[in-house]
Structures are given as C-alpha cells and as structure tokens.
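Removed from the display is one protein chain of the complex; every other protein chain stays in position.
As written, the chains take the letters A and B, and residue 1 is the first residue of each chain.
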Amino acid sequence: MVTCTGCALLCDDIEAIVENNRIKETRNACRRGAARMKGCVNRLVPSIDQQPTDIESSIRKTVDIIKNARSIMLFGWNNSTCEAQAKGIRLAKKLNAVIDDTSSFCQGLLIERILQKKLRTCSLDDIRNKADVLVYWGSDAQDSQPRHLSRFSYFPRGESRQRGYEEDRKAIAIDVRESNTAKICKGHFYRIPLKGDREFILALIEALSGKVPVYDTKKMLELAGILKKAEFGAIFVGIGLTYSIKEDFDILIALAEKLPNFNIMPMVGHYNMRGFNEALFKETGFVNRVKFEKEAIHDDKYSIMESLIEKNIDAIMIVGSDPLASLPRPILKDLASIPVVCIDPCISMTSKIATVTIPCAVTGVESGGTAIRMDGKLIRLSKIITSGYMPDEEIMDRLLEAIS
Amino acid sequence: MVTVMELYQLLPRTNCKKCGESTCMAFAVALLGRKKNVAACTPLLEVNFKPQKEKLESLLLPSAGAEETGLIVHPELCTGCGNCVVACPVDVANDPHGAGMGCAPTNDKVIFKVVDGKVIASNIKECRRFGKSRVLCYACIDPCPTGAIEFV
Partner (left out) sequence: MSMDIGKFLKSPEYEIKITTYRDIFQAEAMERDRFGEEYKMFSAAISISKIDMQKMGLKTKDRVRISNSHGSIIVEAKEAKKDEPGGLAFMVNSPWSNSLVSGDTQGKGIPEFKNINAKISLSKEEITTLETLIDTFTRKSITV
C-alpha cells in the first residue's frame, strides 16, 4: 500500500504496480491520483536564464540569489513533505525572509481558526464512524477530493453507521452551482447566489435560534430542522465558502456556535497545505504571511499578493507551486520582474519565466516523507520508484549548508 | 438504462393477460427483470405491432460492450471516485471490512474495483439485478456523479 499525493485526502490504500522502475498501473486511486502517480510528460530541467545547465550550477545560482536579495520571499510549500517544509522555515529564519504559502489565497483563513481552536473539528475517521449529517458547503469534493464521499463521509459503513448511506446519513450541498457533489446530495441541494453565503448563514442562524428567517423561509427552516436533529454533524468548508465570506470570516464561528453537534472540516486541495500551516503555526503562531526578523512578524502585507503589489520583495524562491498559473493576471508582471527560483518536478508556467530552475523528485513517488491530511492526521508518503532527482528536502539541506 | 415505462409504452396495453401476467405493466416489469420473453405477449406477434416488437427486442438486447448481464461502465466518464465500490450491497456483503468501510477492497469477490483511475466491473453474476432473487438495485447508479454506470 502506498499513498497518493493528488489531494489532501492522502489516500494511503493505493496499490502501485511497478515495472521497469515505472508505475505501470494504480489500483484504488481516483482519476486524478492515478495521473499524479504516473507523472507528468514534461520534467523540468536545470536552467539559468532559461538556458539549460547542470543542477549544481542551478543550486549555486540560487544561493547567489537568496544571499544577495534584500528581502526574499520563500513561497509554495503545499506540495512538499513536512520535512522539507520544516527546513524551508528554517531557511526563511536564517535569511530573514518572508514566507508564505498557497493557503494565503486559499484556505488559510479557515485553517488558522481551526488551529487556534476557534472552530471545533474532528478526524475523518470520526466522520466515517459517527457522522449522520454531512454538509458540503462551497465544496465540490467529487471533483476536488474525489474519494471524500466514498472513503469517509457518505457511503462507508462506520461503527455507528452500519446500515448504509440511504438510512444512516444525510448529505447536503450548499453551492452556487449544481456540482457533481450537489448531484449526489439529491433533494438536499441549496442553491445560493454568488456571494450569497453570508446572508444564508445569517438566515440559518436565525432559523436555528427559533426565529423565522426572511431568506427563503421554507427551505431554511427545513435545513435548520435537519441540522438540529444531527447526532454528529460535519460541515465541509470548501474554497467557495471561504472566498465568499472572506471579509467577515468569523461569521462561520457564530454559526458553529449554534451547532454544538457539528464539526468543521477544511476541504484542502494541495496535499500538504495543512502540514505547512501547522508547522509555521507551531513556530510562529501564524499559518502564513510571516516575515522573520528578530522575531516572526505576521502581516497581510507579507501575503504573496500584497508583497508583489507593494513591491516589497526583491526576489522569490518558489517550491512546488505555480503562482503564475494561479494568481490574477494583473500582478504576474510584478512576479516576472524579480529574480524567480523555481523548484518543481515538472515544467510549469512559473518555470517558463524563472531565472533559475531546479528539478526535484515527485514526492510520494520518487521520494518519501510525511504529510498532514486535511483533518490533521500525519500520513506517511512512500518512495515507490528510484530516480536521479533530488527530493526538495535535500535541496533545502543544500541551501541551508551553503548559507551558514 | 431502459425503464419500465419505456417498455410498457411499446406493449399493446390491453391487459389481455395472454402473457400470463395480470397487466401489461406487470409484463413490462417482468421483461425488465428478464423473467419473461417478448414472445410471451402473443398479441405483439400481429403485423401491426411489428415495429413495437422489434423495438422491444432491441431494447432488451444486451448491447455491444455490455457484460453478459448488461452492466456497462463508461470509462471515459468515470472519475474513479469509488462511490459505487463502497455503495454496492454485494461489495459490502463480500468485503465488509474493506470496500464496505470505504477502504480499498481486500479480496477479489467485489464487483467494482478502481484500476488506473477508472472502475472495472467483475463478478457480475453476483449483481442483485440477476440471479434467482433479483431486485431492481440502483445502489451503484445513484451514487455515480457522472452517470458512468449503465444497465442495458
């Protein structure tokens, strides 16, 4: 059994059939996982100024960049092992760097509150064994964490849920779109307008408090009724909800207080986003957007977005992430105008504009380590085949060595 | 998948009972469950019912690519989510501590398995739609997000 790093479910029940040091077939992994494990067609090659070179030269050039930068950002981290992340944080400390990860414009707000224990949470195994009411909110798990419903939430028979999903569990979807997940939650799909989550939450809080909500009264009372009856409920908070209420995120805490039998689960995409958030939180008390000086300073201006807009970084090292593909176009020119080091197994948009590229091994396939599942459980990653590529942890070691 | 209604609408709908069933609807149900043959409805043999009869026969014919029992997985639609693996009552019964609990199947007696990110079906003779005490089970069709499973 090996572990898939296709998403933060980190399915550790995968069989990989290896032939000639290649994964020939996968079993139990979903479509995305299977593709991930079999690997990309375009591996990255070491380069400087877009000219191919050898890896040692790439590392030397990187050392130059990180040493000479006045204010460098170390960014990415969500596709790295816990071990590489820990070393990345150490590197940031030594360099007095800014460190941020993709959670900065993803699920950071949510994970922060979970780690601060402002929101009740539980393990996925608890959900499998006990949950009777499941709410997918702004989350299309079927497409983002494809095995979520089958491994943990809706379909499996758990300790106190032995009679199968039709009888023992109820799945609800709240979304702006009838997603594949909403389709499965037949009869319990609540369509809301874009950016309508806040109003929906307010109305739901009213309904749960015994008041008559103004917003779609009938459906709201019906939903409140289901939620109140839950013995063990879970709200799976997707990126759709997080983005929609980002200006007033604590409204979610207010809702959770009205639902004492519910737990909040962050629906994380990248396989080790939570790992990075936990590691930085342990070190600094913050999940992202930190600048190391004498002490760790947290500020929104240290988010990758604001750092680029305000031009307060003069170089960036990106590990296992493709911000050129995932950030809004208007700030990409700012990203492309500073020295960029790109560490990744595959060619990406970012690697195409990078000053230096360093190819690394595919974690969970060519190198092992550990990672943290969306619910906080530590999962072991496997090395399935051998390759000449350096794991990112080793690249961090090399950089740490070179600067001390 | 053909529905009872589709079959019913092609029958003479006279409830003449010549097929041995009390109504045409009952006969349609029997056809779908493959308990009866189209030929049992003798009024259908009349010339003016020829197109209906042919349509019925083609609907009930297992189409190309189908397993002998009529279960088809469309691999291009399947996401490999495994919902069917875990929801199929046969898989639960035959592998309660593996597939039934949402884990990887632990034996070869299950009907559904995900290989290379797509489901393949085997042991289809175990499916509840077939055999002596067949029932019209939808437990793999309903949980499928993309309509990748079909019975013909």
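Everything that follows uses one rule, which is that a residue touches a chain if its C-beta (ideal position, glycine included) is under 8 Å from a C-beta of that chain, and two chains touch if they have at least 3 such contacts.
Worth saying up front: this structure is predicted, and the values here are computed from it rather than measured.
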item: Residue among A:Asp143, A:Glu222 or A:Glu283 touching the omitted chain; value: A:Asp143
item: Touch criterion as defined above, residue of A:Ala69, A:Ala171, A:Ile304 or A:Cys342 at the omitted chain; value: A:Ile304
item: Chain not shown: contacting residue from A:Cys122, A:Ile353 or A:Ala402; value: A:Ile353
item: Chain not shown, touching residues in chain A; value: 6, 30-32, 34-36, 38, 40-42, 104-105, 109, 140, 142-144, 146, 176-179, 183, 191, 194-195, 239-240, 243-244, 246-247, 269, 289, 300-301, 303-306, 309, 322, 324-333, 335-337, 346-349, 352-353
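Basically, only the chains that are shown with their structure count from here on.
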item: Euclidean distance of C-alpha centroids - chain A vs chain B, Å; value: 40
item: Contact set on chain A toward chain B in their complex; value: 1, 13-15, 25-35, 128, 142-143, 146-147, 149-152, 154-158, 164-165, 180-181, 183-184, 186
item: Of chain B, residues touching chain A in the complex; value: 78-83, 85-87, 89, 92, 96, 100-105, 113-118, 142-143, 145-146
